[in-house]
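Shown here: the complex without one of its protein chains, the others still in place.
Coming up: chain A.
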């Protein structure tokens, strides 16, 4: 799963989403670009509530990666 943060997302928003994921025992890979931060979430993300995360401050888009056939 990928979580794309808004350009305007502040540090507080980033901390909040990271806390949300880490407290649920997910490993994350943060990638900080010039304008955006993308968080790669590793693990069985089926248990994560995509809608809930999309409503969190600073989150632009949550992308589920389809399972391979």
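Everything below uses one rule, namely that a contact is a pair of C-beta atoms (placed from the backbone, for glycine too) under 8 Å apart; a residue touches a chain by one contact, two chains touch by 3 or more; residues count from 1.
By definition in this document, contacts and distances are computed from a predicted model.
According to its UniProt record, the chain left out of view corresponds to "chorismate mutase" among "Dissimilatory sulfite reductase alpha subunit", "Multiple sugar transport system permease protein", "ABC transporter substrate-binding protein" or "chorismate mutase". If you put the missing chain back, the residues of chain A touching it would be 11, 15, 18-19, 22-23, 25, 27-32, 34.
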